[in-house]
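Note that one protein chain is taken out, while the other chains of the complex remain in position.
Naming follows writing order (A, B and C), and every chain is counted from residue 1.
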Amino acid sequence: MVESYPIKQVIDDQGNVVDASNKDLINEELVLRAYFHMYRIRTFDKKAKSLQRQGRIGTYPPFEGQEAAQVGSALALGEDDWLFPTYRDHGAMLTFGADMTRTFLYWNGRLEGCVPPEGKHIFPAAVPIATQILHATGASWAEKRKGTKNIAIAYFGDGATSEGDFHEGLNFASVFQTPTIFFNQNNGYAISVPFERQMNSKTIAQKGVAYEMPSVRVDGNDFFAVFFEMQKAVERARSGGGPTLIEAVTWRTGAHTTADDPTKYRAEGLGQDVVDPIIRLERFMKNAGFWNEDVVTKAHLEIEEEIEAAVKAMESYPKANVEDLFNHVFAELPDQLQEQKDAYLHLLGGK
Amino acid sequence: MVESYPIKQVIDDQGNVVDASNKDLINEELVLRAYFHMYRIRTFDKKAKSLQRQGRIGTYPPFEGQEAAQVGSALALGEDDWLFPTYRDHGAMLTFGADMTRTFLYWNGRLEGCVPPEGKHIFPAAVPIATQILHATGASWAEKRKGTKNIAIAYFGDGATSEGDFHEGLNFASVFQTPTIFFNQNNGYAISVPFERQMNSKTIAQKGVAYEMPSVRVDGNDFFAVFFEMQKAVERARSGGGPTLIEAVTWRTGAHTTADDPTKYRAEGLGQDVVDPIIRLERFMKNAGFWNEDVVTKAHLEIEEEIEAAVKAMESYPKANVEDLFNHVFAELPDQLQEQKDAYLHLLGGK
Amino acid sequence: MTTKMTDTKIATKNITLIQAINDGMKIVLERDETTLILGEDVGKNGGVFRATDGLQEVFGEDRVIDTPLSESGIIGTSIGLAVNGFKPIAEIQFMGFIYPAYDQIMTHASRIRMRTMGRYSVPMVIRAPYGAGVRAPEIHSDSAEALFTHMPGIKVVCPATPYDAKGLLIAAVEDPDPVLFMEPMHNYRSFREEVPIDYYTVEIGKGKKRMEGEDVTLITWGAMVPVVEKAANQMKQHGISCEVIDLRTLYPVDERIIAESVQKTGRAVVIHEAAKTGGLGNDIVSIINDTSFLYLKAPVERVTGFDVPVPFSSLENHYLPTVERIVKGIEKVTNF
Partner (left out) sequence: MTTKMTDTKIATKNITLIQAINDGMKIVLERDETTLILGEDVGKNGGVFRATDGLQEVFGEDRVIDTPLSESGIIGTSIGLAVNGFKPIAEIQFMGFIYPAYDQIMTHASRIRMRTMGRYSVPMVIRAPYGAGVRAPEIHSDSAEALFTHMPGIKVVCPATPYDAKGLLIAAVEDPDPVLFMEPMHNYRSFREEVPIDYYTVEIGKGKKRMEGEDVTLITWGAMVPVVEKAANQMKQHGISCEVIDLRTLYPVDERIIAESVQKTGRAVVIHEAAKTGGLGNDIVSIINDTSFLYLKAPVERVTGFDVPVPFSSLENHYLPTVERIVKGIEKVTNF
């Protein structure tokens, strides 16, 4: 089966173009956007890890190594599309337009982190694995029913494919031909469990066969491969062609979360041959004449400033409001809950 | 995909041999066993429907039309194998050695119907769809761990493939290479929902690809096709080759259950071209010289007597014992439950 | 089913509970084009109980949707539809088959408003026939309300009569939050009632006094209501006057109606089908403990299903609270 799903690549590890079919589409604007976003979320990720180490935010799941997959997919979306992320996809969320301060807030245990900017369809990250796959199917089905051309993307990992909701979601999407993209980041691990123990199949793409769903396997560390395959899937979905399953083969460079110790289960040196997606893009930029030191330096500065500002905003954010414990459970609080709230606020006030 | 899964057939609708590769294996003993069991469970099924109409048993799910699939699969099992049926597989259960009186009792709302004969590994029919697929995986895994050559078969319908447990079961089986046979009876309907609305794939067999699991599509109304493909799967499982998915394409001749009215959802005449599996076997027997009027008549009589005796035994069975409401919830009743039991028995006694 | 004009000029018809539910759905599908029906066999077949009978013919396959056999799938996609502008009415064929969807309801349907501070919400109704006593196969007869009253973020409703069924169903669909709508199978066709032909609602969160009484308060809901009324009538003959309360909504429970009644009678019996331990009866005991402690003349009695799985049909009548057991319970509190 694995032969039926060759890994699509546009640039190789050295940044050389290996598939020139989309060459015309690779222009400066695209390259710089890709670089900017990948560098931006990488810097965010580093900052978040460092904040966690300093106890300034809570447990944090880094996505280092998956930037090409997250940026390549998110940049292929349109303004009005829907994004259903996991806890590891804040890179994609930020690229798609999530607020950075709120993203930090989320990882600091703040409800506000779940609220997307007005008009942006970004669902809060799904923590129970694979559940969001059904929400994306439903939300994109709603778009189809409304007669729009909007689509939804569901992000999920290799481990998520073992859950029943993965299967039920893909089946619903294929039966109702919803405009949904099932975007898998196969980063080799589900916490400590390697891909080979998660499933007996050599690819995730082949799981599309069960649903007669178009599927494709791409090099998830190759921004262009991800972006162009995403574009195809987006186009198919928008034009009524139904869902697509994309397997982006990538690698989780770091730990599962800041609470995880990969040396417990990952042989030393494993994955060292994986070329970092940003280095790969840089190599391509240099090879292909897109590298402009001034532009890059300016972008770095801009990004650092943005992140510093977001950290500051997160840390000076008004304290969590106790009332939010109660206020959003229902549109209108039932009497019992109102009483519980009143009594508790009274107790706090009486301190 | 459908081309990759041609429907395996040994005899055609007219009872002619179309695939002679197993011809040597078709001997009188096998043919007569097949005929006996198919006729036996058909007669049971008819009796059960009639008992239900007379209010002598409760709601009943007939399996008419699926006899070749159920007998063909069950006869390929060994004494010590495990059978995990659904509510529609009492044909397979009876063939494998379930007690007929108890089978009637089950459909009369009696707990006793779930208890297999001593030493026979027959699980009670799973009512929540697809759940038994995981039990079969676990029980056969246990056999593998014990180092036996025993296997387990899980029966399930086309509708069951939509449940998460179907997916999780096949994934576990393929990861742990358990000796499990996933035996699907694709009878065209899940109550009123036709196959084409249950899934977008044209076959169920192709779902094996997701798990890199050998799978095959057989004519489920052709006893020999089912039996020989089952034998292959059994052999593979016993010899450490892991699980197999079998799609037996068949047809539910009657209603979903005696409470169902298929005219609500099934166009008149639909399925009328399906040749009854018993007629098909009879044609083969006549064509191939296995038909012996005396033997057949004797078998019919024997079967009728057995069924009459079982009905009698069911109807003269001791009344349901109230204590059974409490006795088997735990190995030892907790105090609270013992009190509930005592109080209730006291109340009944005080009448 | 003949139309009738009552004094107040509201046109009514004499229908069963299941017809009332069908009627309620028809009205909401007509009034609000964002409403959808999803479930197994709800379309062509009109539901295994005929609750959605005829609706697909009127509203099309696009709004009355036969789904694959997958409860988590039904609820999960309904959540996606609900956050994006639709109001799904999802049918779970029997309440005993809601468990595969428990995760989606528990971690998403009930939490999305909270998690997004109101940005997204899930205005969805989950319909589920529940309860024993109709000789159904295994697992078909569970009463799982307590698994949902304990789940913050979802309301739980359970009508006992055709009138309440229609009015509560429409209210549930209009509710901005998820509502589990439990339907007493046993009452589906057991009696008829005059029900307004047109749109009306019954307020969620309000119980109803079905019988006035002085000596004991009987608190119940759903399929148990007629059984409790029978017991109350029987007690009348023995000179004991029972007040019968049908809770109708199981979350949020109408605490006031309970407290007012128990403060009058000083005695209470709670009756439900589900197992005693962990059952909603315990919550009622707590409410009485909290609100009416000093009024109580006897411990509150619970007459419920036993702490055993709902049994096979041959034993289900032993499992269900009977008039006799309820009478015993009433005698216990009156003789205390």
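Note that in this section contacts are C-beta pairs under 8 Å (C-beta built on N, C-alpha and C of every residue); 3 or more make two chains touch, one makes a residue touch a chain.
All values reported here derive from a predicted model rather than from experimental measurement.
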{"item": "Left-out chain, listing which of the shown chains it touches", "value": "A, B, C"}
{"item": "Contact partner of the left-out chain, one of B:T86, B:T137, B:N221 or B:T253", "value": "B:T137"}
{"item": "Residue, one of A:R110, A:R145 or A:R252, that touches the chain absent here", "value": "A:R110"}
{"item": "Hidden-chain contact residue, picked from the options A:V31, A:L94, A:A173 or A:A190", "value": "A:A190"}
{"item": "Residue, one of C:A146, C:V173, C:V195 or C:V262, that touches the chain absent here", "value": "C:A146"}
{"item": "Sole contact to the chain not displayed, among C:P184, C:G281 or C:G329", "value": "C:G281"}
{"item": "Residues from chain B at the interface with the omitted partner, ascending", "value": "82, 111-112, 114-116, 123-124, 127-128, 131, 133-143, 145-146, 152, 164-165, 168-169, 171-172, 175, 324, 327-332, 334-337"}
{"item": "Where the unshown chain meets chain A, residue by residue", "value": "58-59, 87, 108-111, 127-129, 159-160, 162-165, 190-193, 197-199, 259-260, 264-265, 320, 322, 324-326, 329, 336-337, 340-341, 344, 347"}
{"item": "Chain C residues touching the omitted chain (full complex)", "value": "72, 96, 99-100, 102-103, 106-107, 110-111, 114-115, 138-139, 146-147, 149-153, 251, 253, 274-275, 277-283, 285-286, 289-290, 293, 296, 298-300, 302, 306-309"}
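In this section, only the chains that are shown with their structure count from here on.
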{"item": "Of all other chains, the one whose Cα centre sits farthest from chain A", "value": "B"}
{"item": "Separation of chain A from chain C, taking each centre as the mean of its C-alpha atoms, in whole Å", "value": "41"}
{"item": "CA centroid of chain A to CA centroid of chain B, Å", "value": "44"}
{"item": "Centre-of-Cα separation between chain C and chain B, whole angstrom", "value": "36"}
{"item": "Contacts with two or more other chains, residues of chain B listed in rising order", "value": "162-165, 197-199"}
{"item": "Shared interface positions of chain C, touching two or more other chains", "value": "68, 70, 72-73, 100"}
